[in-house]
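Excluded from the complex is one protein chain; the other protein chains are retained at their positions.
This part shows subunit A:
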């Protein structure tokens, strides 16, 4: 296939993934609505995270999947399908451009959403976080919509400054961190909602404290990847620009995000801050990540001019 055909195939896959995620979102949303309205007959917590199980507690802490509503199950299956299609889309795009598919904003968005959804899907092996389906698929639809409508550019070769394995490492790890941050923020949002209100759906979720623990663990993994991102970025900057740190716009925001998450980790360990305050910090941290990817890339001036969109 020619470059244009490959790219068209990729774009088609991305549109298809968007359609599938829209359906998944609808399925998850219907499930939430139904369960919120229903008078819950299952008041007990679905997740058991250590602590109080009786002697012998041999089974790993997990949710009984049978408890998830039909809508949620359909939503999850659709999410997996959408994920496969989107990964195919990113691969086609990479083939069309002859390089990794994360060198401009359109491609960051594709790969980023693929990774966020991938983290969500794979987290199923660890815990059932299906209740975040609405949040994750909603995020996926909005991001892919923005990417195709506003960020699309034809595939072009890499400028010399980006031709290095540091692009592969630095940007990939940053995207991976974003995947974990997204999940952590989702958990924090649910935690906050759960602290304030209750209905059938919310009652079926893990307790606010368990949500907080999960959110913290996911956030910490994101933080570790973000630390790698920061360090890899500095080493790359050293190779490309002759200094490892120069307070370039993008460096500033990477730093801000890192510091915000350090604040979050401290807050989790501080009396009076653990709980909803630390949850807010995790959400603010993720908001900064999203801001960094969108507003900073598009409107702030700096050396990292790689949106692929002309600023004139």
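Heads up, the rule we're going with is that a contact is a pair of C-beta atoms (placed from the backbone, for glycine too) under 8 Å apart; a residue touches a chain by one contact, two chains touch by 3 or more; residues count from 1.
As a convention for this text, contacts and distances are computed from a predicted model.
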item: Name per UniProt, for the chain absent here [options: "ResB-like domain-containing protein", "C-type cytochrome", "Na(+)/H(+) antiporter subunit B" or "DNA replication and repair protein RecF"]; value: "ResB-like domain-containing protein"
item: Residue touching the undisplayed chain, where the options are A:32, A:260 or A:289; value: A:260
item: Interface with the unshown chain - residue positions in subunit A; value: 3, 49-51, 53, 55-58, 60, 153-161, 163-164, 166, 213, 216-217, 220, 223-224, 227-228, 231, 234, 236, 238-249, 252-253, 255-256, 259-260, 262-263, 266-274, 281, 288, 296, 300-303
